[in-house]
Every structure is written in C-alpha cells, then in structure tokens.
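Shown here: the complex without one of its protein chains, the others still in place.
Moving on, here comes chain A:
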Amino acid sequence: MPPVYMNDETKAGMGVVPVVGIGSSAGGLEALRDLFSAAVLPTGLAFVVVQHLDPHHESMLAQLIARHTSLNVLQCEGGEQIEAECVYIIPPGHGLAIRKGRLELAPFTQPRGLRRPIDDFFISLANDQHANAACIILSGTGADGTTGLRAVKENGGLCVVQEPETAKYDGMPTSAVSTGLVDYIKAPSEILDCLNQFFFRRPIGATGDKASLVADHIDDLCRVLRSAIGHDFSNYKRSTVVRRVERRMHVLGIDKAAAYLQRIKADNDECEALFRDLLINVTNFFRDKSAFDALVDKAVVPLLREAEKNDEEIRVWVPGCSSGEEAYSIAMLFADAAKALDLNCNIQIFATDIDESMLQIAREGSYPLAALADIPLNFQEQFVIPLKERFTFNSAIRGMIRFSAHSLVKDPPFSKVDLVSCRNLLIYFDDKLQQTVMPLLHYALRPGGFLFLGTSESVGRFEKLFSAIDQKTRLFERMPGSPAYPIPLPASNRRDSTRRETPSVAPPRTRADDSLAVNKIVDRYVPACLVLDTDGQIVAAYGPLSRFLEFPVSRSNESSATALARPGIKENIGPLLRQAGKAGRRVVARDVDAVTDFGTLTVDIICDPLPDGTLLFVFQEKGKIAVPVENDLIDLEPGDGHVEALESELRFTKHRLRTAIEELETANEELKSSNEEMMSMNEELQSTNEELTTVNDELKGKIDQITTANADLRNFFESTSLAVVVLDKDLRVRSFTQAATTLFPLQQSDKGRPFTDVASHVLDYDYVTNVRKVMTEGWDAFDTVPDRSHSRTFTLRILPYRTSDGTIDGATIVLNDITQALDVQNELASEQERLDLAVHSAGIGVWEFLPEDDSIALNSTMRDFFGFRAENVKFQEFLNAIPESKRDDVAKAIRMASNTHQGFDLTLKLEPTASITRWLKVFARPVTHRRRGRVMGVCIDVTAENDRAEARDLMLGEMNHRVKNLFAMIAGIMRIASRNHSEVPTFVADIEGRILALGQAHSLATRQDRESGISLAELLDVILAPYSMQSAIAIEGHKFTVRQEFITPLTLIFHEWATNAVKHGVLGAVEGSLSVRWDANEGSLVIVWSEHRTTEIGHFDSKGFGTVLLSTAARQLKATLDTEADGHTLTQKLKMPISVGKYE
C-alpha cells in the first residue's frame, strides 16, 4: 500500500512547459488525429508521440498528423530541446527517452515483439519531468504503457487514457484503466481540454496560499475520509497528504479547499478516488533487488533451516501489500530457497492491505507482461505462468499467500510472525504513527524474527526492540523479551464504517489470547490439530502434523485434508467429518493406524465441532512409531488376504497413477513451454500486425492525398490557358491541357500517339529536334515563336520531364500566347521613349524617394543639377547637396510626403556654381498605387524665369521712378513756363514743344539698340528733322556718341536753340542757313551752332525762361555757353567736357 512519495515539487505552472507523452499503437493514427485536430494555439504544452512503428519502414506519421493540426509536428532526430507547441514523433526503429528536457534516441535492446517503447519513454518522462509530465494512452493492442503510466503517476504526473469504447483497439487503454491509477478517461478530442484544465488552472504563484488553505482543511478531510472509508489518514505525513489532495483538486478543477471538502462529503466516489490517490502504490517485484538478495542470505535461509529443524511453519507478514508484488516476491524467495536447500517447509505469508481494490488485484495475481522484467530469470522459469498479455504465478506460489483486508494501524496485529516485510510504508506515516506502529511490529514478531524495512526507513528510537542485522538492507532482528509497554491498539470504534468489507478468502486465524505461554503450548505441546471446514478443507493447522499429512510438491495447492492425509488417517477423516457434523458432538476414532514414511503409528482422532461450523481434529498419539518389518507382508497375507490383495492392487494402481501423473506433468511442462513459445510468437505477430495497421493507415492517408492532387491536376489541365503537352521519351503524347487543343489537333484518343502525327497547324517549329535536345541535355529550352500568319506570338518552353528519382522520362512543352502582352509591352516601350524624350528635352529632373533603403533615385538631369554620378544615392548624401538653409525643409517635406501620402511643391535656390545661381522648382507626389511610402517628384530649372522676374521687378521700380520724375518734371516745366507766359496758347505751345523735345530725347535714349548712347549727329537730325525742308542745314563733325544721361540736357539745349531759330531765325520766317559743327579740343567738346541770316539780327533776348533753361542744362553738362550775335550771324557755342560722350 505504500503511497507514492512525490520526490519533487510540483513544477507545472512555474513557466515550465508541461511535457505530454502519448503512447499509441494499432488504430493510433486516427486517435492522434482526433486528439491533435482539437488543438487551439497556444496550448502551452509539448507533445511526444510514441507509436509502435515498423522499424524497416519510413514513417509518414509526422506529415499525416501535421495536416490536421496547427501544432508544429516534427519527427524526432534526437537531441531536441522540448519546446511548447511542438509534437515530436518517434522515428522508426528507435526507442525514445527524455533527459533534462532533451529528447534522446535509444537503440532497442529487446528483440522485436518484446519492445515496450511506450513504457520506456513514460518511465524516463516521469523521472525527468515529475509533476510536469502527463501521459496519454491511446488505441492499441497489448499492454504497453501500463507500467509507464504507473511511473508517471508515481512521480506526480497526470494520467489520461482514451476511452476504450472510442478506441479502434482497446487493449492498451483497458490495461491502463485496470491499474486504477488513471485520472481521466476521455475521447481523444476531449483530451487536450483536459490537459489544459489540469496544467493551467493551477493558480500560478499562489501555491503557498492554497497549500496552507488545504492544510487548514486536512483534519476535516481526514475526518470525512475516516467516516466514509474507515481509514484514518490524520497521522500520515502532512505534506504528502496535502499534495495528494491538491492533485485531486486540480483533476476536478476545484480551486478552494473548502469546496473540495464539500465535494467529498457529498460524493462517495470522490472519497474512493482520493483514498486511492492517497494510497498510490508504487510497488514492483523485487524492488531494490540487492536488499532482497541480502534478505535471502540473512533471513530466508536461516528461517527455512530452523523451521525444518523444528518442523514448524514459517509465518511471514506483509502489511501494506498493495497489489501484491512484494508478497509474491517474498513467496518466490522462500520457494526458491527451499528448493535450493531441498527443504520442505510450510510457509504461510499473510499479505494485508486496507485497499480492497488493490487486494483484489493481488488475489488475482495477474500482472502485465511488462512487469516480468523485474523478476529474475530463474524465478520466471520456476514460478511464472505467462498468459496472453499478462502473466500469473503457479499455484505453489499462490498457495503460500493469504491476502486479507487488515489495517496495520487499526486492526489487532498478527502474532508469532517470523518475518515482517514492511517496506516503504512507514515513510508515509508521521512520527507519532510510526511510534505506534513499531511496538506493534515488535509484538507481532516472535523473538528472533526479522523485520524487513524499506531503504529509507528505520526503526527510529526503538533500537532496543530491534537490532540491525544489515543496516544497508534495513533488516532487523527482533530482540527477545516482551514489550515493556502497553501496545496502543487503536480502538475499533470505527468498526461500523460504511465501507463494505469484502470477506477475505481465508482470514488468518489470530490467537485471541496473547499470552506467550499459550502460544508456546499451542506451538510446542499440543498434539497435532487441524481445523477443517465441513468440506474437509484445511482452515488451520497446529502442532506436528507432518506425521499425519503429506505434502506432495506437485499438488501443493491441495488443502483438502482427505487428500493430504496419510494412509490410515485418510480413511477416517471423511466418516468423522460427516458424523461429527451431523451429531454436533465430539466423535472419536480410536486406534487408527497411521502409515507414515517411517512406520505405522497408532493414534486416536477426535473430531470436535467448533461453534463457527468448522471442526477441530485432534490427533492423539497412542504409542511409538512401529517400524514395519520386511516380512510383515508375508505374515499378514494369510490373515487378511483379500484386503491385502486389494490394497496391493490399490498400491499398484496408485503407483501407476503416480507415474501417469508424473508423465502428465512432464507433458504439461512441455506444453507450457511450447505455449510460452507460442505466446512470444503471438506477441511478435501482434506487433507486426500493429505495425501493418499503422502502415495501412499511413497508406490510406497517402492515397487520399494523391486523389486530391490528381483532382487538382485534372482541374488545372482543364482550366489553364497554358497549352501544355507532356511527351514520353519516345515523343508520344502522354497528356495535354485543354488549351493545347487550340494549337494542336489533339483529342483524348491521341494519347499515346507520336507527337509528330499531330504537328501543329499553327506554329512552324521543329519540335522533334528541340525536344530530343532537351531530353539529352536536361536543360530547359526557351523560344519565342510566331504563328504562321504572324498575327500571334507564343513563348515556347520545353522542360525535361523528371521522374521522382530524377531521371528524364520525356519532356513537357508549354506554350503561352503572349501576343497581347507583347503588344502592350511595345506600346509601353514607345510611350516610355516618348516620355523620356519629353523629360530629357524639357530638362526635367525626375527623382524618386525609396524609403525601403532610404535612398533617392535620380535621372540624368537631376544628377546634373546636383552634381551626382550615381543613379541612386543615399538620402542623406542627397540632402547634403542641398543648400543648408533649405536642407531641413526638404528632408521634412519628403519624409512627410512618404508618411502621409501628400505631395508638396517648393522652390529651391542652389548654391551658385560657376557664377550661375540655379533656381529649381520641385513638385513631389506620393506613389500611392503600389509600394506605398515612395515619393516621386520632378525638378524644373526655373533660373531663367526667376531672372526675368527679378529683372522685371527692377524695371518696374525704375519705371515707376522715372514716371514719377517725369511727372515732377512736367510740373516743374509748367510752373517755370507759367512765369513767362500770360496767355494760355503760347504757354501751351511753349510747354508742348519742350515736352515733345523731351519725348524725342527719351525715345532716342531708350531705343533698344542703343546701349552706350547716341551719336550727336543723329540727335541733331532728329531735332532738326521737322525743319529740314525750310532751310539748308549743315551738320558736321566726327562721330561722337553722347552718353545716355546727357542726352536730355543736350536735347533741351538743341531744342531751345532750334525754337529760337524757328521764332526769330533761319528755321522760321528768316531766310538763311544753319550749320552745326563740333570738334574736340583739349579735353573738351565744342559744339558751334551758327545761323547765317539774310537779315540783320535784331533784338536778342538774353533773359527769359529760355535763357534760364539753357543755363541750367549747361550746368548739368558742366558746360559753358556763349552766345554771339554778329550782324547776320548768330553763333551759339557750347563747350563741355569730352567725358559727356565718346569721341571716335
């Protein structure tokens, strides 16, 4: 009954990925599919699938499962670190183990048919992951996984089994369920939910709180259990109990201890489940083999020898026997040792436990084949009877053991026991309970008896009661002497428990009287006694019985007194039994001659009915054994001839019977061994069958896939617009698409015809040569082929047709009508050309910002603008080429355009290079239809426009100035003229003349072709032109160009002179001639205006406005003005610096 000691803290929920081992065999693929298709990411779990696979066949399991789940499915290659959301599949031909979260492949050590990869993996999983592990057993035959499941449970992991009804093969699930250790039994699709609930409903980080909560309720829980089950766990180790209760709570999804308490109060099944969990039994055959070896040497052999010497039976007590492995182990030890020593001893093993269901298993004595490995080979040969999938023990062993429900704590102990084997039980008791149990064991053992404890147990402070024989093996000897203190036998006030007690097969008879004396008497001094039931079966035996009973080895399970009794006794037992039973009183058979091996013995047999219906037989010896004399036979023959004859016949018959029986037994042994052989063959066949089933499942899946692929292919062939023709290596048509029929006269019946027969009526192409070339060279051929009318164009590809192993077995011809694409392409190209031309001739810079690599692409114009050579420059490099004042603006604008998809316009002034200051206008628009984030823009050189605009502004200002000046001048002229005129007409004429003269001067000065001034001759021509008809005008002088600014004063002077000449002189009414001459003289230019009049020059008005004007104009020219009138000649002389103009 030892409950499992959880030797590790519960790890799940601490961020460690729980590892789920899944064992499956025949029919497992379907279950695995159902299981994994229910996966919802993230599961937080890692899965390892151990499937029985054919070691010589590549497994497709990973692909088949991957298709049905969103988890990542991998075939294990060894060395993988377990990760969440992954499914690791065992590869064929290998075992799998997990160590420190890493998967390891292991070669099989067992021959095929005996391999148990699921058990092996589960055991390594349990030892590596402890409470962080879960195991799932799915469909399959046999019992692989059952032992592993036990290990997982033992280490605190979760055990889930596929509901046997849903499994294709229910062997493995049923075997797992029969252990009674399974937490959940579910359909495959529900298992993941279950795991999720178990692992992730644990309150993370709050374990401490909850633990204390559970601990607070332990007493209540124990009380409920005690009243429901009848067993008190309150003195069991607290920490273990708390862990076990927590585990049950996880399984049920209950968070609060109080809620759980309510649950077990109301739910009897849960009580049972908790009870079972608290008693989780980890036991196997010969647990700690070395300890058992020591036990043989130090206890078993001495006990056997002693028993033989004293002709006593050996009494062994195994409290907490659980499912019986320990008891069977000890039974085998004794049987083997007895055989080896050739001793014939009566050995009685009392195996007790409180868990009736475990006892049931123990009584059945049938264990999964996996456990066979724990039993040494020679024991197997002697005692084990293998059955299909399970094994049991022969009757010799089974007959030695009595299993019964008995509580070490609660029930009175056995007594006069030679050996108590109490392994791994005490560790679950707390100190108080241990101190109670130790004296009990002391009491139970006879002085010199042996106490055999588990490796981690000790006698504690009871060293005075037990002395160690072998400390390492934990083998102790009971010290002589009576217990010096009261044995605190637990009160049996809980006897009225609600729990149904199954009557034990043979409740060991305990002596009510504890007195040693009585024991001694019974043991040593009473005559041989037997207690028989009414059928003559032996219930109990006392005293030296060997004289009256014989124990044939071959029929050791025989407990019928009639059968066992020696001749003489045998005949009397039946009548005594019947008579005493009928009468209900003592009946005696006197002077019965018992035939022993050593002679006859006269004995009285008293049969005394006991109150419980059994009958006590007492053999009272009347004398010594009479050794039979050799010639007795002859002597007695005449006296009792008939009987003797009958007896001798009987003996002869018996002898023959014995021989026959021996022969039969031999035959039986032979049969057994051939049965064993059959079993192993069967096992092998079964695993082969499982492997075949798996392969079959895989194949089915593959066929489904191929069917789908085939349908896809057919649809593709019918729907594609590509003309595809597949040829075999003899250039025969293998298949073709619907589109190919428009180019080739192909019909379905043409498959298999040589391709040359159906040469295209559309295309001129040498298929044969080219296809052969492709097939020999193995390279694709590509060509563009026009049709015969040149109205359509096709691309033609010939590809080698490769089979899956890479050899070329034909060719595929693919034709694609690209006429339209070509047209579009050509159109596009010409558009592109036009665009390029336009962009180039317009001097437009085009750029594109590429955010992917943070660069900017520039066309040639752009590169010229900014002085780059590369077509693509980094954005920062580009920015560096932009004048600093605008750099940030540009960067920001482009980034903004890239991010917000809005364009921008801006004007840039570049750094002056080679005396030109360039102005660029930049337009940018985001590229929206694809590749968002790109910005495309153009730059136009607007330097000329800018310059013109600047010039225009300048001109406008100048014009404005001049116009204002003009107004001021005209105002001035008017004011000046008004001083000399009293009459309006002359005033107007005066002003008009001057304004016109100024206008003439202005038009001369501003004529486009004059930049550096106007020639003096031309100026005079213009001024004097109106009068040229009236008189002879001579103009003479070297070419002299008057500078712009001096044109106006000079014009005014000439105008004044001309006006005067019109009014008073030769240009008016007066006859004469006019000559104007100029000459340069010592840095001065002298202009001489001479009028030669036919009449005398009269009054000469030297005052008036004209004079003022002349003098002012002269001052502007820095000139001196002389007027001389000499008879007929009027001479005006203007002398000004030569700098007024340019003399040539």
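Keep this in mind: a contact is a pair of C-beta atoms (placed from the backbone, for glycine too) under 8 Å apart; a residue touches a chain by one contact, two chains touch by 3 or more; residues count from 1.
As a working rule, contacts and distances are computed from a predicted model.
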Hidden subunit of the complex - UniProt protein name among "Phosphate regulon sensor protein PhoR", "CO-methylating acetyl-CoA synthase", "DNA-binding NtrC family response regulator" or "Aminomethyltransferase": "DNA-binding NtrC family response regulator"
Of A:74, A:976, A:1062 or A:1125, the residue in touch with the unshown chain: A:976
Touch criterion as defined above, residue of A:591, A:1045 or A:1071 at the omitted chain: A:1045
Residue touching the undisplayed chain, where the options are A:289, A:714 or A:1115: A:1115
Contacting the left-out chain in the complete assembly, out of A:339, A:700, A:962 or A:1038: A:962
Residues of chain A (touch criterion as defined above) contacting the omitted chain: 957, 960-965, 967-973, 975-976, 979, 1045, 1048-1049, 1052, 1108-1109, 1112-1113, 1115-1116
